[in-house]
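Handing you this structure, nothing more for now.
One chain of protein is taken out of this complex; the other chains stay put.
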Amino acid sequence: MKYSAAKIFLEGLFGNRGWGKAWREPEPKKNYDVIIIGGGGHGLSTAYYLSNVYNIRNVAVLEKGWLGSGNIGRNTTIIRSNYLLPENEPFYEFSLKLWEGLEQDTNYNSMVSQRGVINIFHSDPQRDAFVRRGNAMLLSGADADLLDENALRKLCPYLDFENARFPVKGALMQKRGGTVRHDAVAWGYARGADMKGVDIIQNCNVEGFIIKNGVCSGVRTSKGDIRAKKVASCVAGSSSQVMSTAGIRLPIESHVLQAFVSEGLKPILDNVITFGAGHFYVSQSDKGGLVFGGDLDGYNSYAQRGNLPVVEDVCEGGMAIMPMIGRARLLRMWGGVMDMSMDGSPFIDRTHIDGLYFNGGWCYGGFKATPASGYCYAHLLATDSPHPVARGYKLDRFRTGSLIDEKGVGAQPNLH
Amino acid sequence: MFRLENRGLINREKRLNFSFNGKKLHGYEGDTLASALLANGNHLVGRSFKYHRPRGIFSSGSEEPSALIQLGLGANTEPNIRATTIQLFNDLVANSQNHFGPLEWDFMRVNDFLSPFLSAGFYYKTFMWPKSFWEKIYEPIIRKAAGLGKLSGEPDPSTYDKGFLHCDLLIIGAGPSGLLSALMAARGGAKVIIADEDFLLGGSLNGDHTQINNDTGVNWVKKTIEELISFKNVRLMPKTTIYGAFDHGIFGALEIKTNFDRIKSDKPRQVLWRIYAKQSVLCSGSSERSLLFGNNDRPAIMLSRSVRQYCNRWGIIPGKKISIYTNNDDGWITAKDLKEAGCNVVMVIDERPDIIAPIKNVDYRLGKKVVETKGSLRISSIRLDDGTKVETDCLAVSGGFNPNVHLTCHERGRPQWQEKNQCFIPGKTPKGMEVVGAASGVFDLNSIFEETTLKMKKILSYLGYKHRKVIKLTADHKPYNVSAFSKSLAKGKVWIDLQNDVTIKDIKIAVQEGFHSVELLKRYTTLGMATDQGKTSNVLGLSVLSILKNKPIEEVGTTIYRPPFTPVPIGAFAGRSRGKHFKPFRLTPSHQWAEQRNAVFVETGNWLRAQWFPLAGERTWRESVDREVLQTRESVGICDVTTLGKIDIKGRDAGAFLNFVYANNFGKLAVGKVRYGLMLRDDGIAFDDGTTARFSEDHFVMTTTTANAVTVFRHLEFCRQCLKPAWDVHLLSTTDHWAQFAIAGPNSRALLSEILDPKIDISNESFPFMACGKVSIFNGIEARLFRISFSGELAYELALPRRYASSFMEHIFEIGKKFNLVPYGTEALGVMRIEKGHAAGNELNGQTTANNLGLGKMVSKLNDCIGNTMSEREKIDGEAVLKLVGFAPTNKMQSLVAGSHFISKGKPAKLANDEGWMSSVAFSPMLNKSIGLGFIKAGDQRFGEKVDSVNPLNKEVIEVEITSPHFFDPKGDRLRG
Partner (left out) sequence: MIIPHPHLGPRDACEFVYKGDAELVFRPERVAPVDYDTFHNYLYLRQNPAGAHKELWYHEYGDRSWLVVTRNTQTHEILKVEFASEYLSGQKDRKSNV
């Protein structure tokens, strides 16, 4: 069923009775070409690109809960490609380009809104680092603008220019960055994959892998054994748990990241703003809520909830940079479990077990990567070679020293 | 006026004026804004989120979904305030929100007529063509129409405070079960906090005509509170919402300190408390829910118990012709109280066919349903399923009660379905939390008192307190009976979520499209996502889903509630940490002295450091900085370097320890000598650098960079306690105890000689480069002297006890006059270090190795030290890696830019040709040109080669020559002189 304004009009006239299922709810078959473990954003986008670009359609996505129940449903919806390192920037720029055409690709309005992402700097060394980054972005074909204090004042007059503890000196801006309606991304990909014949199986828990002589040929699930030529793990947040059943120890720790939303407000914030002297970033959703976040809670956790110190830390950052939000009220807080990797960068790679593939370690940058992660994972699954923009994301990079450490904090996941 | 005489807990002596939408009205002390509006006959107060339907006051508490108003004006304005929770104060200004044009004639109500086309998720299916229209046309319209209230856009003028409280027992809610719990705990001697969001403690008892022990409930509340106040071990906190339960018995609380009368004072408006409780009792009561019938959203359709509370607590006449629609016994209590108050109850409709009407002096219908309502800005009539039409201007609805289980979910406990009372009761609660009263699904007072007594006995004995005499309470309450959810028979729109405009049709469409798991349903329809977090709508929605899926509600499941219980201002979470108080200031020992000399300061972490010292007549910072550099290199300058981390290291194994934590060898450092040390992380990346001096066999003094002072100390403690626990090593951070000054320049020795006590010989022979020792200055002040140089000059660092620092500066400048002594700031410090090619923060950015920094040869190959093993990995140890070198523009007139990238001549500027970046730049007054340090591939083998330094951000390309990083005095003659 193709969605369109005309279809909405017709359905409206006849009581909205004609809307069909957005996707089927099939029982699993015995055999697939590819099994994707995890029906979150990355798993569904992998299924979408496998079936739509690489023409591999005998695919199952196994989701232990409901579709999109991972971090795709609990993030702060920001997209951007303002990375520094050559292993990252082309990948995220590829992702941003996919975002730009997503709705037309999937025939689903996920409200990609290129509102501009503004990273504020407060000191000379910070400006130097942002200039280096902005130039790296431009050299990779992305967009970047350096705003001085006056230009920033014009764009964001509500920032605390007068009384700031750390002076607001300017910003690095990516105009093409912005926000997306996060749940809709999962739904759009699911619908697009389903239409090409991908089986999306909800409430199907993967309990282990079928591995013999170093070859993986399927998975054991709560709905029985399912065989596949290739098994692709895509369960960021639970990567260590799932991969441990294959005897694999990962360079990953699980940490909780909290996010917050305020009550609905009339439009007051046009851009995505990131404070440079504390932990706070914010955007305003189309529904009017201020969606904001900050730093990790900082300890290993699978609890999907956080604690008060970080809530206060984030709000302090918010009030320090934009004291106009003091009377906006925090409506909901929630926590997502992040695969925090040892250098802050992800993995899209084969494992040492034949037929078993791994995608994870997205830290808290997974949402913006959703399209490219799926595309590149699909490429790897289809061709058995890494996509050119994802070549750096190898599982063994710490052995060789090919670190991709944007923040420069080393093997300390809670600092990335 | 719609006010009953002689009824209600309001003070009619105290009249309070307020305005709503510009209309001047009045109420009394004890009113909420909602009760005062109702007393003025004002039911219409706002518009809904999506269809802009007229909205009235629906409830009398914090569960209110509809009566959201914009409170106050100017910078003090506050959006989305529930009229039902605001205590009325004099000169309150309230305005309705979310309408275009007057409230009565909102132009956006056109959405209501378009609603067939605006069903659940419609926006996911359209607005995609043409592509460019989304951001330019569709989205701005959607954004403008969405949202509710407005922020002023000005800084929040109020003060918020934070505090910490500790107790044995936190009691959440001061209704009947909360007050009884508090009384038992208080008498038992436990340290108790009892908090309630209302300004009047007593909970439901204040709005009911219940009898307790043959006295009125209101009197029992009064007496109980009087007794509680008399206990020193009890803290009563009205107007305090426990908004969240967190790990290990930590609760978040928000206390409304003042209503808005003290806006201009510096007293806090609200206080955010963190409460540490050994045990907690949740006594949060229950919230009523509505029933499903056509157009059940009109103003003056209200929850039944709220109607009763408005009548009893505030003396309100809610309507001239009131009807009641219920499926449980509670609706009849409302009918009884309204009748007693003299209100006109036109009809009671009970869905249950098989009951005996508890009161007879009223027209009632059993086994009937309301199916449709009429009215525009207020309900005017209802129609029953048997076709009966009843004129009515207020419909009180009771669909049963939902225990307020919210806080039990904050650690992801999932509520359980209780068939008997048709509600969700607490599942797994946070550790140490007990739930009593209506919150636990017990609805009649006598059972509540019994249950509370039983559970409190256990809690008190667990806490180690004696439980004294049983408090025997008996109420005139009957057990409660409610009928099961039933299918709505209405043809028209039936509202579930009044604020977000979610109707039964939306749920049908969502299920039809496959969004039938509760979480998907919530996200697709936005059910329960409004500012009330679905307090009145979630369970109704689940009942509809269960009927549509033909599955019992416990199989359909439920979503869980997240903190906060009610919204908390961001300003309150931030407290006083805003503006200049965002982070504390650390001041250097010479700060005051520098201030008097008009220094310009710069934030370095939490430190403020003097950046430069402008003199009269200097127009630009460059003039000042150039002068400071020239004067230092010409004669002598002084700079406060106290901010560097200083760590005393003592013990038999201190030498071995340094050997282990530094990448270069320290074992053979002689007593009285200083050495440069490079510290790596265990992954082989450069972590920090500094110098360490050896004062005796077992005493070393380490300096770290300013930025890493704290993390280096933490790291050393890790190495000491966790990696080398058997070694005899002791660490002490002395950063704040020693003031340290760099004294640099050809005349530094001569200047120092004047302040050192006699007989201390610092000639080049006896105190050469990299010497150190304990000295005394100004007649016996002990000090430490290090002959080290960051500037490249003959230089010393002098450390003295911090308390002398200010007078030291006074004196040395007096003495220094004859040497033309100049104070220099961080800017000149930076220029001189770049002239000398020393790495600093921009180079030690956590991504560079010893090899990158040109220090690869220093790293020990034999010993085990932190970082050397992993620094030998192939990708970071090769010849072709980035190397730190110098860069100078071939055209001396051009200024280099830090953050530029290097591209070989003739190659296009793109990622594939990117060879490195410029990390630091400065204008060198000595060389009279711009110079830079940077990293470029194999740079140490490319001296003399010209490359492009590109800065596409500013569309600029500068040709630079690769040079040695040592621009000035490369052989180091000056510092050894």
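Structural remarks
The first chain written gets the first letter, and so on, giving A and B; residue counts start at 1 in each chain.
Note that in this section contacts are C-beta pairs under 8 Å (C-beta built on N, C-alpha and C of every residue); 3 or more make two chains touch, one makes a residue touch a chain.
Here the structure is a predicted model, which is why all the values come from computation and not from measurement.
The residue from A:Val235, A:Ile252 or A:Val291 that touches the chain not shown here is A:Ile252. Checked against the full complex, the candidates B:Ile356, B:Val470, B:Ala670 or B:Cys722 give a single residue touching the omitted chain, namely B:Cys722.
Taking the complete complex into account, A:Asn307 is the one of A:Asn16, A:Asn52, A:Ser110 or A:Asn307 that touches the chain left out.
By the touch definition given at the top, subunit A reaches the unshown chain through residues 240-241, 244, 249-254, 298-303, 307, 309, 342, 398-399, 411-414.
Contacts to the hidden chain, counted on subunit B, fall at residues 247-250, 276, 411, 431, 682-683, 710, 714, 717-718, 721-726, 863-865, 868-870, 872-873.
Everything that follows uses one rule, which is that only the chains that are shown with their structure count from here on.
Every residue of subunit A that touches subunit B in the complex is listed here, in rising order: 3-5, 7-9, 11-13, 15-17, 19-23, 25, 65-69, 73, 86, 89-90, 103-104, 107-115, 122-123, 125, 127-136, 138-141, 144-146, 158, 160, 163-167, 181, 183-184, 187-188, 202, 262-268, 277-278, 284, 286-288, 303-305, 307-308, 311-312, 314-316, 318-320, 323-334, 399-403, 405, 407-411. The touching residues of subunit B, when paired with subunit A in their complex, are 49, 77-80, 116-117, 119, 122-129, 131, 134-135, 139, 142-144, 146-156, 158, 160, 162, 244, 246-247, 250, 252, 272, 274, 410-412, 505, 508-509, 512-515, 517, 519-520, 523-524, 526, 530-531, 533, 562-564, 567-571, 573-575, 577-583, 602-603, 681-685, 841-842, 845-847, 870, 873-877, 897-901, 909-911, 914, 917-920, 950-954.
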